[in-house]
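With one protein chain withheld, the remaining protein chains of the complex are depicted in position.
And now, chain A:
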Amino acid sequence: MRLSWGRKAMVLAAGSALALALAACGGDGNGGGAAPTSGSSGGEQKPLVFGTTDAFGTVDPAGSYDNPGWEILYNTGQTLLAIPPKGTQPEPDAAEKCDFSDPKTYVCTLRAGLKFSDGSALDSADVKTTFDRMIKIADPNGPSSIFADQLETVEATDATTVTFKLKIADTTWPYRLTTAAATIVPSEYAQDKLQESTPETVILSGVYKIEKYDPSQQIILAPNENYQGSKERKNSKVLIQLFKDEASLKTAVESGDIQVAYRSLNPTLIKDLQDNGAAKGVKVVTGDGTGISYLVFNNKKAPFDKKEVRQAAAALLDRTTIAKLAYNDTVQPLYTMVPKGMDGHVEAFKDLYGDKPDPAKAKTLLQTAGVTTPLKVQMWYSPDHYGEASADMYQEIERQLEAGGLFDIELKTIAWEQYKEQYAAGAFQAFQLGWYPDFPDPDNYLSPFYATNNFIGDGLGYSDPKADELLTSEKTEQDPAKRKTTMEELQKYEADVAPMIPIWQDKMIAAVRDGITGVEETFDPLYTFRFWLVDTSKAK
(Lines give C-alpha, C1' and ligand atoms only; values in the text may rest on other atoms or scores of the structure.)
Protein backbone atom coordinates (compact mmCIF):
# COMPACT_ATOMS: atom_id res chain seq x y z
CA MET A 1 0.00 0.00 0.00
CA ARG A 2 1.31 3.39 -0.89
CA LEU A 3 0.50 6.37 1.23
CA SER A 4 0.17 9.84 -0.17
CA TRP A 5 2.44 12.49 1.28
CA GLY A 6 -0.49 14.02 3.08
CA ARG A 7 -1.33 10.71 4.73
CA LYS A 8 2.27 10.17 5.73
CA ALA A 9 2.40 13.61 7.27
CA MET A 10 -0.79 12.90 9.17
CA VAL A 11 0.57 9.62 10.49
CA LEU A 12 3.80 11.28 11.56
CA ALA A 13 1.92 14.16 13.16
CA ALA A 14 -0.40 11.82 15.01
CA GLY A 15 2.55 9.81 16.32
CA SER A 16 4.32 12.94 17.45
CA ALA A 17 1.20 14.27 19.09
CA LEU A 18 0.72 11.04 21.00
CA ALA A 19 4.31 11.08 22.15
CA LEU A 20 4.05 14.72 23.15
CA ALA A 21 0.81 14.06 24.96
CA LEU A 22 2.41 11.27 26.95
CA ALA A 23 5.24 13.50 27.98
CA ALA A 24 3.35 16.70 28.50
CA CYS A 25 -0.06 15.90 29.92
CA GLY A 26 1.11 16.28 33.48
CA GLY A 27 -1.50 16.37 36.17
CA ASP A 28 -2.22 19.34 38.32
CA GLY A 29 -1.42 17.58 41.48
CA ASN A 30 -5.08 17.00 42.14
CA GLY A 31 -5.53 14.42 39.55
CA GLY A 32 -7.75 12.30 41.65
CA GLY A 33 -5.17 9.55 41.95
CA ALA A 34 -4.50 7.57 45.07
CA ALA A 35 -2.49 9.47 47.62
CA PRO A 36 0.85 8.03 48.64
CA THR A 37 0.61 5.51 51.44
CA SER A 38 1.08 7.10 54.80
CA GLY A 39 0.09 6.26 58.27
CA SER A 40 -1.83 8.58 60.50
CA SER A 41 -0.30 10.26 63.47
CA GLY A 42 -0.73 9.10 67.01
CA GLY A 43 1.63 6.15 67.03
CA GLU A 44 0.11 4.17 64.20
CA GLN A 45 2.52 2.04 62.22
CA LYS A 46 3.71 3.53 58.96
CA PRO A 47 5.87 2.22 56.13
CA LEU A 48 9.62 2.38 56.57
CA VAL A 49 11.33 3.92 53.54
CA PHE A 50 14.86 2.58 53.46
CA GLY A 51 17.58 3.47 50.97
CA THR A 52 20.74 1.61 50.05
CA THR A 53 23.32 1.23 47.29
CA ASP A 54 23.49 -2.53 47.89
CA ALA A 55 23.07 -4.77 44.86
CA PHE A 56 20.45 -7.45 45.49
CA GLY A 57 20.52 -10.90 43.94
CA THR A 58 18.46 -14.02 44.32
CA VAL A 59 16.20 -14.58 47.32
CA ASP A 60 16.71 -18.33 47.24
CA PRO A 61 18.85 -19.34 50.24
CA ALA A 62 20.56 -21.97 48.08
CA GLY A 63 21.92 -19.24 45.83
CA SER A 64 22.35 -16.20 48.06
CA TYR A 65 25.73 -15.60 49.66
CA ASP A 66 26.10 -11.88 50.25
CA ASN A 67 24.97 -9.28 52.75
CA PRO A 68 22.09 -7.76 50.75
CA GLY A 69 20.57 -11.14 49.89
CA TRP A 70 20.93 -12.39 53.44
CA GLU A 71 19.31 -9.23 54.74
CA ILE A 72 16.17 -10.00 52.74
CA LEU A 73 16.26 -13.62 53.91
CA TYR A 74 16.68 -12.68 57.59
CA ASN A 75 13.61 -10.47 57.30
CA THR A 76 11.41 -12.75 55.23
CA GLY A 77 12.46 -16.19 56.40
CA GLN A 78 13.03 -18.25 59.50
CA THR A 79 15.95 -20.39 60.58
CA LEU A 80 15.96 -23.10 63.23
CA LEU A 81 18.15 -20.90 65.40
CA ALA A 82 18.77 -17.16 65.33
CA ILE A 83 21.07 -14.64 66.94
CA PRO A 84 18.87 -12.23 68.94
CA PRO A 85 19.47 -8.47 68.63
CA LYS A 86 22.59 -7.49 70.60
CA GLY A 87 23.17 -11.16 71.37
CA THR A 88 26.00 -13.45 70.36
CA GLN A 89 24.57 -16.88 71.17
CA PRO A 90 22.12 -18.81 68.96
CA GLU A 91 18.59 -19.07 70.33
CA PRO A 92 15.61 -21.04 69.05
CA ASP A 93 13.61 -19.39 66.26
CA ALA A 94 11.67 -21.83 64.10
CA ALA A 95 12.89 -24.49 66.49
CA GLU A 96 11.51 -24.89 69.96
CA LYS A 97 14.82 -26.38 71.08
CA CYS A 98 18.02 -27.72 69.57
CA ASP A 99 20.90 -29.62 71.12
CA PHE A 100 23.73 -32.06 70.51
CA SER A 101 22.73 -35.59 71.47
CA ASP A 102 26.35 -36.55 70.86
CA PRO A 103 29.25 -34.53 69.36
CA LYS A 104 28.24 -35.55 65.85
CA THR A 105 24.45 -35.56 66.17
CA TYR A 106 22.37 -32.41 66.45
CA VAL A 107 18.65 -32.64 67.04
CA CYS A 108 16.08 -29.86 66.68
CA THR A 109 12.41 -29.86 67.59
CA LEU A 110 10.22 -27.44 65.62
CA ARG A 111 7.71 -25.04 67.14
CA ALA A 112 4.11 -26.10 66.70
CA GLY A 113 1.89 -24.35 64.17
CA LEU A 114 4.56 -22.88 61.91
CA LYS A 115 3.29 -21.76 58.51
CA PHE A 116 4.75 -20.42 55.31
CA SER A 117 3.54 -17.12 53.88
CA ASP A 118 1.14 -18.96 51.55
CA GLY A 119 -0.55 -20.56 54.56
CA SER A 120 0.89 -24.05 54.11
CA ALA A 121 2.34 -25.85 57.14
CA LEU A 122 6.07 -25.86 57.83
CA ASP A 123 7.34 -29.20 59.11
CA SER A 124 10.54 -31.23 59.42
CA ALA A 125 10.31 -32.42 55.81
CA ASP A 126 10.71 -28.82 54.70
CA VAL A 127 13.82 -28.45 56.86
CA LYS A 128 15.31 -31.61 55.35
CA THR A 129 14.50 -30.29 51.86
CA THR A 130 16.19 -26.99 52.67
CA PHE A 131 19.57 -28.60 53.33
CA ASP A 132 19.37 -31.44 50.81
CA ARG A 133 18.51 -29.17 47.88
CA MET A 134 21.14 -26.60 48.80
CA ILE A 135 23.90 -29.21 48.79
CA LYS A 136 22.49 -30.83 45.66
CA ILE A 137 22.23 -27.54 43.76
CA ALA A 138 25.66 -26.38 45.01
CA ASP A 139 25.10 -23.10 43.24
CA PRO A 140 28.40 -21.49 42.16
CA ASN A 141 27.39 -18.25 43.88
CA GLY A 142 25.64 -19.99 46.75
CA PRO A 143 26.53 -20.79 50.35
CA SER A 144 26.45 -24.59 50.25
CA SER A 145 30.08 -24.64 51.44
CA ILE A 146 28.86 -23.51 54.87
CA PHE A 147 27.19 -26.92 55.31
CA ALA A 148 28.58 -29.32 52.74
CA ASP A 149 31.83 -30.11 54.56
CA GLN A 150 30.09 -30.71 57.90
CA LEU A 151 26.78 -32.35 57.09
CA GLU A 152 26.60 -36.12 56.60
CA THR A 153 22.80 -36.46 56.53
CA VAL A 154 19.71 -34.61 57.64
CA GLU A 155 16.61 -36.62 58.56
CA ALA A 156 13.02 -35.74 59.37
CA THR A 157 12.73 -38.08 62.33
CA ASP A 158 9.08 -37.18 62.80
CA ALA A 159 6.87 -34.24 61.80
CA THR A 160 8.53 -31.86 64.24
CA THR A 161 11.97 -33.43 64.79
CA VAL A 162 15.02 -32.93 62.60
CA THR A 163 18.27 -34.84 63.12
CA PHE A 164 21.54 -33.66 61.67
CA LYS A 165 24.36 -36.21 61.45
CA LEU A 166 27.69 -34.42 61.14
CA LYS A 167 30.86 -35.66 59.47
CA ILE A 168 32.99 -34.06 62.17
CA ALA A 169 32.39 -32.83 65.68
CA ASP A 170 31.87 -29.12 65.21
CA THR A 171 30.64 -26.71 67.87
CA THR A 172 30.11 -24.03 65.24
CA TRP A 173 27.21 -26.05 63.82
CA PRO A 174 24.51 -24.15 65.77
CA TYR A 175 25.97 -20.88 64.46
CA ARG A 176 25.84 -22.19 60.92
CA LEU A 177 22.13 -22.86 61.45
CA THR A 178 21.60 -19.17 62.25
CA THR A 179 22.85 -18.01 58.86
CA ALA A 180 20.40 -16.90 56.20
CA ALA A 181 21.75 -19.82 54.17
CA ALA A 182 19.76 -22.06 56.53
CA THR A 183 16.47 -20.26 55.87
CA ILE A 184 13.77 -22.89 55.70
CA VAL A 185 12.07 -23.27 52.31
CA PRO A 186 9.02 -25.36 51.38
CA SER A 187 9.45 -28.87 49.98
CA GLU A 188 7.64 -27.58 46.90
CA TYR A 189 10.65 -25.49 45.89
CA ALA A 190 12.44 -26.86 42.82
CA GLN A 191 14.94 -29.46 44.02
CA ASP A 192 17.58 -29.05 41.35
CA LYS A 193 17.58 -25.35 40.51
CA LEU A 194 17.14 -22.00 42.16
CA GLN A 195 13.68 -20.62 42.71
CA GLU A 196 12.83 -17.45 40.81
CA SER A 197 12.76 -14.33 42.94
CA THR A 198 9.24 -12.99 42.50
CA PRO A 199 6.50 -12.24 45.04
CA GLU A 200 4.59 -15.28 43.79
CA THR A 201 7.48 -17.74 43.95
CA VAL A 202 9.29 -16.69 47.15
CA ILE A 203 7.50 -18.57 49.91
CA LEU A 204 9.12 -18.26 53.33
CA SER A 205 7.92 -18.00 56.92
CA GLY A 206 9.44 -14.81 58.31
CA VAL A 207 7.99 -11.65 59.75
CA TYR A 208 7.68 -10.09 56.28
CA LYS A 209 6.83 -11.44 52.86
CA ILE A 210 7.92 -10.07 49.52
CA GLU A 211 5.36 -7.84 47.86
CA LYS A 212 7.58 -6.48 45.08
CA TYR A 213 11.02 -7.60 43.98
CA ASP A 214 12.74 -5.41 41.44
CA PRO A 215 16.45 -5.41 42.29
CA SER A 216 17.05 -2.53 39.92
CA GLN A 217 14.66 -0.10 41.60
CA GLN A 218 12.63 -1.13 44.59
CA ILE A 219 11.88 -4.05 46.87
CA ILE A 220 8.80 -4.01 49.08
CA LEU A 221 8.35 -6.18 52.15
CA ALA A 222 4.80 -6.48 53.46
CA PRO A 223 3.70 -8.09 56.74
CA ASN A 224 3.38 -11.86 56.62
CA GLU A 225 0.02 -12.60 58.24
CA ASN A 226 0.99 -16.24 58.70
CA TYR A 227 4.15 -15.50 60.67
CA GLN A 228 4.44 -17.49 63.90
CA GLY A 229 7.25 -16.23 66.08
CA SER A 230 8.43 -13.75 68.64
CA LYS A 231 9.56 -10.90 66.41
CA GLU A 232 7.50 -7.79 66.97
CA ARG A 233 7.10 -5.66 63.88
CA LYS A 234 7.22 -1.90 64.45
CA ASN A 235 6.35 -0.65 60.98
CA SER A 236 3.58 -1.42 58.52
CA LYS A 237 5.82 -2.41 55.62
CA VAL A 238 9.29 -1.74 54.24
CA LEU A 239 10.11 0.03 50.97
CA ILE A 240 13.72 -0.63 50.05
CA GLN A 241 14.75 1.98 47.51
CA LEU A 242 17.88 1.11 45.55
CA PHE A 243 20.38 3.79 44.60
CA LYS A 244 23.20 3.55 42.11
CA ASP A 245 25.54 5.88 43.94
CA GLU A 246 26.28 7.13 47.44
CA ALA A 247 25.76 10.82 46.71
CA SER A 248 22.18 10.19 45.55
CA LEU A 249 21.56 8.13 48.68
CA LYS A 250 22.71 11.01 50.87
CA THR A 251 20.63 13.54 48.92
CA ALA A 252 17.56 11.32 49.29
CA VAL A 253 17.80 11.08 53.08
CA GLU A 254 18.45 14.80 53.37
CA SER A 255 15.42 15.63 51.25
CA GLY A 256 13.21 13.18 53.13
CA ASP A 257 12.62 10.87 50.17
CA ILE A 258 13.91 8.05 52.37
CA GLN A 259 13.95 7.70 56.15
CA VAL A 260 17.05 5.56 56.58
CA ALA A 261 20.18 5.54 54.41
CA TYR A 262 22.32 2.48 55.05
CA ARG A 263 25.25 0.92 53.27
CA SER A 264 27.03 2.67 51.93
CA LEU A 265 27.90 6.25 52.62
CA ASN A 266 31.59 7.00 52.25
CA PRO A 267 33.53 8.67 55.10
CA THR A 268 33.31 12.12 53.50
CA LEU A 269 29.52 11.94 53.16
CA ILE A 270 29.17 10.63 56.70
CA LYS A 271 31.33 13.45 58.05
CA ASP A 272 29.16 15.98 56.23
CA LEU A 273 26.01 14.43 57.67
CA GLN A 274 27.52 14.40 61.14
CA ASP A 275 28.40 18.08 60.83
CA ASN A 276 25.40 19.40 58.92
CA GLY A 277 22.71 16.71 59.02
CA ALA A 278 20.87 18.01 62.10
CA ALA A 279 19.74 21.12 60.25
CA LYS A 280 18.13 18.88 57.66
CA GLY A 281 16.53 16.54 60.18
CA VAL A 282 19.09 13.76 59.81
CA LYS A 283 21.28 12.12 62.44
CA VAL A 284 24.04 9.57 62.04
CA VAL A 285 23.64 6.33 64.01
CA THR A 286 26.62 4.02 64.52
CA GLY A 287 27.32 0.60 66.01
CA ASP A 288 30.16 -1.91 66.03
CA GLY A 289 30.49 -3.65 62.70
CA THR A 290 32.06 -7.02 62.11
CA GLY A 291 33.73 -6.36 58.79
CA ILE A 292 37.50 -6.26 59.16
CA SER A 293 40.48 -5.08 57.13
CA TYR A 294 43.87 -6.72 57.47
CA LEU A 295 47.33 -6.74 55.96
CA VAL A 296 48.50 -10.13 54.68
CA PHE A 297 52.13 -11.15 54.47
CA ASN A 298 53.33 -13.87 52.19
CA ASN A 299 54.95 -16.04 54.83
CA LYS A 300 56.99 -17.92 52.24
CA LYS A 301 58.37 -14.88 50.45
CA ALA A 302 61.26 -12.70 51.61
CA PRO A 303 61.43 -10.60 53.64
CA PHE A 304 58.20 -11.69 55.37
CA ASP A 305 59.32 -15.30 55.60
CA LYS A 306 61.08 -14.16 58.78
CA LYS A 307 58.84 -13.82 61.81
CA GLU A 308 60.81 -10.86 63.17
CA VAL A 309 60.17 -8.84 60.00
CA ARG A 310 56.42 -9.37 60.34
CA GLN A 311 56.63 -8.46 64.01
CA ALA A 312 58.60 -5.31 63.18
CA ALA A 313 55.87 -4.19 60.80
CA ALA A 314 53.30 -4.85 63.52
CA ALA A 315 55.30 -2.74 65.96
CA LEU A 316 55.33 0.25 63.59
CA LEU A 317 51.60 0.52 62.87
CA ASP A 318 49.41 3.23 64.34
CA ARG A 319 45.87 2.07 63.72
CA THR A 320 44.23 5.02 65.46
CA THR A 321 45.82 7.43 62.99
CA ILE A 322 44.80 5.23 60.05
CA ALA A 323 41.19 5.21 61.25
CA LYS A 324 41.21 8.96 61.66
CA LEU A 325 43.05 10.08 58.54
CA ALA A 326 41.81 7.57 56.01
CA TYR A 327 38.30 6.91 57.31
CA ASN A 328 37.25 9.93 59.38
CA ASP A 329 36.85 7.52 62.32
CA THR A 330 34.15 5.55 60.54
CA VAL A 331 36.24 2.48 61.42
CA GLN A 332 37.95 1.56 64.68
CA PRO A 333 41.39 0.07 65.44
CA LEU A 334 41.46 -3.74 65.56
CA TYR A 335 44.13 -5.64 67.51
CA THR A 336 43.12 -9.21 66.70
CA MET A 337 41.35 -10.90 63.82
CA VAL A 338 38.24 -11.47 65.98
CA PRO A 339 36.34 -8.18 66.07
CA LYS A 340 35.22 -6.46 69.22
CA GLY A 341 31.75 -7.52 70.30
CA MET A 342 32.36 -11.21 69.76
CA ASP A 343 33.04 -13.79 72.42
CA GLY A 344 36.70 -14.46 73.00
CA HIS A 345 37.93 -11.16 71.56
CA VAL A 346 41.32 -10.26 73.08
CA GLU A 347 43.47 -7.34 71.97
CA ALA A 348 46.48 -9.58 71.43
CA PHE A 349 48.44 -7.30 69.09
CA LYS A 350 47.99 -4.35 71.45
CA ASP A 351 49.28 -6.43 74.35
CA LEU A 352 52.36 -7.50 72.38
CA TYR A 353 53.21 -4.42 70.35
CA GLY A 354 51.32 -1.57 72.04
CA ASP A 355 48.97 0.85 70.32
CA LYS A 356 51.63 3.42 69.40
CA PRO A 357 54.48 2.91 66.92
CA ASP A 358 57.61 1.56 68.57
CA PRO A 359 60.53 2.11 66.13
CA ALA A 360 63.13 0.98 68.70
CA LYS A 361 61.43 -2.38 69.13
CA ALA A 362 61.05 -2.74 65.36
CA LYS A 363 64.75 -1.97 64.85
CA THR A 364 65.76 -4.58 67.41
CA LEU A 365 63.52 -7.17 65.77
CA LEU A 366 64.99 -6.51 62.34
CA GLN A 367 68.53 -6.74 63.74
CA THR A 368 67.60 -10.09 65.23
CA ALA A 369 66.31 -11.17 61.81
CA GLY A 370 69.64 -10.22 60.30
CA VAL A 371 68.19 -8.24 57.43
CA THR A 372 69.58 -5.12 55.81
CA THR A 373 67.49 -2.00 56.25
CA PRO A 374 65.67 -0.29 54.74
CA LEU A 375 63.81 -3.35 53.57
CA LYS A 376 62.42 -2.87 50.08
CA VAL A 377 58.86 -4.19 49.93
CA GLN A 378 56.09 -4.07 47.33
CA MET A 379 52.74 -3.67 49.04
CA TRP A 380 49.50 -4.18 47.07
CA TYR A 381 46.06 -2.77 47.71
CA SER A 382 42.76 -2.69 45.81
CA PRO A 383 40.77 0.56 45.89
CA ASP A 384 38.37 -0.69 43.22
CA HIS A 385 37.30 -3.52 45.53
CA TYR A 386 37.77 -2.07 49.00
CA GLY A 387 36.91 1.56 48.25
CA GLU A 388 38.89 4.66 47.50
CA ALA A 389 39.69 5.16 51.19
CA SER A 390 41.98 2.11 51.01
CA ALA A 391 44.36 4.22 48.89
CA ASP A 392 44.52 6.73 51.74
CA MET A 393 44.98 3.90 54.21
CA TYR A 394 47.91 2.37 52.37
CA GLN A 395 49.59 5.72 51.88
CA GLU A 396 49.40 6.16 55.64
CA ILE A 397 50.72 2.63 56.24
CA GLU A 398 53.57 3.42 53.85
CA ARG A 399 54.34 6.58 55.81
CA GLN A 400 54.26 4.76 59.14
CA LEU A 401 56.46 1.86 58.05
CA GLU A 402 58.99 4.19 56.43
CA ALA A 403 59.06 6.67 59.32
CA GLY A 404 61.92 4.95 61.15
CA GLY A 405 63.88 4.28 57.97
CA LEU A 406 63.45 0.52 58.42
CA PHE A 407 61.22 -0.11 55.43
CA ASP A 408 61.11 1.24 51.89
CA ILE A 409 57.57 0.58 50.69
CA GLU A 410 56.46 0.67 47.09
CA LEU A 411 52.66 0.81 46.83
CA LYS A 412 51.07 -0.94 43.89
CA THR A 413 47.57 -1.68 42.69
CA ILE A 414 45.83 -3.50 39.85
CA ALA A 415 42.22 -4.26 39.00
CA TRP A 416 40.54 -6.64 41.44
CA GLU A 417 40.16 -9.41 38.88
CA GLN A 418 43.92 -9.65 38.42
CA TYR A 419 44.56 -8.83 42.07
CA LYS A 420 42.64 -11.93 43.19
CA GLU A 421 44.45 -14.20 40.80
CA GLN A 422 47.86 -12.78 41.64
CA TYR A 423 47.57 -12.98 45.41
CA ALA A 424 46.11 -16.48 45.24
CA ALA A 425 49.11 -17.50 43.13
CA GLY A 426 51.47 -16.17 45.80
CA ALA A 427 52.80 -13.30 43.67
CA PHE A 428 52.60 -10.55 46.30
CA GLN A 429 54.90 -9.88 49.26
CA ALA A 430 52.25 -8.02 51.25
CA PHE A 431 48.68 -7.07 50.38
CA GLN A 432 45.31 -5.81 51.51
CA LEU A 433 42.31 -8.03 52.20
CA GLY A 434 38.98 -7.66 53.98
CA TRP A 435 36.44 -10.04 55.51
CA TYR A 436 32.79 -10.18 56.51
CA PRO A 437 31.55 -13.09 58.60
CA ASP A 438 29.38 -15.94 57.38
CA PHE A 439 28.13 -16.34 60.92
CA PRO A 440 28.92 -14.41 64.11
CA ASP A 441 31.14 -16.99 65.75
CA PRO A 442 34.82 -16.21 66.43
CA ASP A 443 35.81 -19.35 64.55
CA ASN A 444 34.70 -17.63 61.35
CA TYR A 445 37.57 -15.17 61.94
CA LEU A 446 40.13 -17.83 62.82
CA SER A 447 39.78 -20.98 60.71
CA PRO A 448 39.48 -19.21 57.33
CA PHE A 449 42.84 -17.52 57.94
CA TYR A 450 44.96 -19.66 60.24
CA ALA A 451 43.99 -23.21 59.20
CA THR A 452 46.32 -25.07 56.86
CA ASN A 453 43.67 -25.06 54.12
CA ASN A 454 42.92 -21.35 54.58
CA PHE A 455 41.22 -19.51 51.73
CA ILE A 456 44.22 -17.27 51.00
CA GLY A 457 46.28 -20.30 50.00
CA ASP A 458 49.66 -19.51 48.45
CA GLY A 459 49.05 -15.81 48.99
CA LEU A 460 49.54 -16.34 52.72
CA GLY A 461 51.75 -19.40 52.54
CA TYR A 462 50.95 -20.27 56.13
CA SER A 463 50.53 -23.66 57.73
CA ASP A 464 51.19 -24.18 61.40
CA PRO A 465 50.56 -27.44 63.30
CA LYS A 466 50.03 -25.61 66.57
CA ALA A 467 47.42 -23.33 64.96
CA ASP A 468 45.67 -26.37 63.43
CA GLU A 469 45.69 -28.11 66.79
CA LEU A 470 44.20 -25.13 68.60
CA LEU A 471 41.57 -24.70 65.87
CA THR A 472 40.54 -28.34 66.07
CA SER A 473 40.39 -28.07 69.82
CA GLU A 474 38.11 -25.02 69.85
CA LYS A 475 35.87 -26.46 67.16
CA THR A 476 35.28 -29.69 69.05
CA GLU A 477 35.18 -28.32 72.58
CA GLN A 478 31.67 -28.56 74.06
CA ASP A 479 32.37 -26.41 77.11
CA PRO A 480 31.96 -22.73 76.07
CA ALA A 481 34.36 -21.46 78.73
CA LYS A 482 37.14 -23.85 77.67
CA ARG A 483 36.47 -23.06 74.03
CA LYS A 484 36.77 -19.35 74.72
CA THR A 485 40.09 -19.90 76.50
CA THR A 486 41.42 -21.86 73.53
CA MET A 487 40.39 -19.15 71.09
CA GLU A 488 42.08 -16.52 73.24
CA GLU A 489 45.22 -18.62 73.33
CA LEU A 490 45.14 -18.94 69.55
CA GLN A 491 44.81 -15.18 69.06
CA LYS A 492 47.77 -14.52 71.36
CA TYR A 493 49.81 -17.13 69.55
CA GLU A 494 48.98 -15.66 66.15
CA ALA A 495 49.79 -12.14 67.31
CA ASP A 496 53.27 -13.40 68.07
CA VAL A 497 53.66 -15.33 64.80
CA ALA A 498 51.96 -12.46 62.92
CA PRO A 499 51.25 -14.16 59.59
CA MET A 500 48.89 -11.23 59.00
CA ILE A 501 48.05 -8.02 60.82
CA PRO A 502 44.52 -6.86 61.66
CA ILE A 503 44.08 -3.14 60.97
CA TRP A 504 40.50 -2.10 61.64
CA GLN A 505 36.94 -3.26 62.11
CA ASP A 506 34.18 -1.26 60.53
CA LYS A 507 31.22 0.44 62.10
CA MET A 508 27.63 -0.04 61.09
CA ILE A 509 26.53 3.43 60.08
CA ALA A 510 23.16 4.72 59.01
CA ALA A 511 21.77 8.18 58.38
CA VAL A 512 18.35 8.33 60.00
CA ARG A 513 15.66 10.98 59.81
CA ASP A 514 14.20 12.49 62.95
CA GLY A 515 11.36 10.47 64.44
CA ILE A 516 12.69 7.09 63.28
CA THR A 517 13.87 4.93 66.18
CA GLY A 518 15.22 1.43 66.69
CA VAL A 519 18.06 1.47 64.17
CA GLU A 520 20.59 1.23 67.01
CA GLU A 521 19.03 -2.03 68.18
CA THR A 522 19.93 -3.86 65.00
CA PHE A 523 23.59 -2.81 64.96
CA ASP A 524 25.35 -5.88 66.36
CA PRO A 525 27.68 -8.72 65.26
CA LEU A 526 25.03 -10.32 63.04
CA TYR A 527 25.84 -7.46 60.66
CA THR A 528 22.41 -7.34 59.14
CA PHE A 529 19.51 -4.94 59.24
CA ARG A 530 16.46 -6.26 61.07
CA PHE A 531 13.75 -4.11 59.55
CA TRP A 532 11.10 -5.15 62.04
CA LEU A 533 12.94 -3.32 64.84
CA VAL A 534 12.63 0.10 63.21
CA ASP A 535 9.76 2.11 64.64
CA THR A 536 8.16 4.55 62.23
CA SER A 537 5.20 5.59 64.38
CA LYS A 538 6.75 8.97 65.18
CA ALA A 539 8.05 9.59 61.68
CA LYS A 540 7.61 13.17 60.50
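Just so it is clear, a contact is a pair of C-beta atoms (placed from the backbone, for glycine too) under 8 Å apart; a residue touches a chain by one contact, two chains touch by 3 or more; residues count from 1.
Heads up, the rule we're going with is that contacts and distances are computed from a predicted model.
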| item | value |
| --- | --- |
| Undepicted complex member, UniProt protein name, chosen from "Pyruvate dehydrogenase E1 component beta subunit", "Cation:proton antiporter", "NADH-quinone oxidoreductase subunit NuoF" or "ABC transporter permease" | "ABC transporter permease" |
| Of A:Glu196, A:Glu388, A:Glu410 or A:Glu469, the one touching the omitted chain in the full complex | A:Glu196 |
| Contact partner of the left-out chain, one of A:Lys86, A:Lys104, A:Lys212 or A:Lys324 | A:Lys212 |
| Touching residues (missing chain, whole complex) on chain A | 3, 8, 16, 19-20, 22-23, 25-38, 47, 49, 51, 55-58, 60, 63, 65-66, 138, 140-141, 145, 194, 196-197, 212, 214-218, 220, 239, 241-245, 247-248, 251, 255, 257-258, 415, 417-418, 420-421, 424-425, 433-434, 453-455, 457-458 |
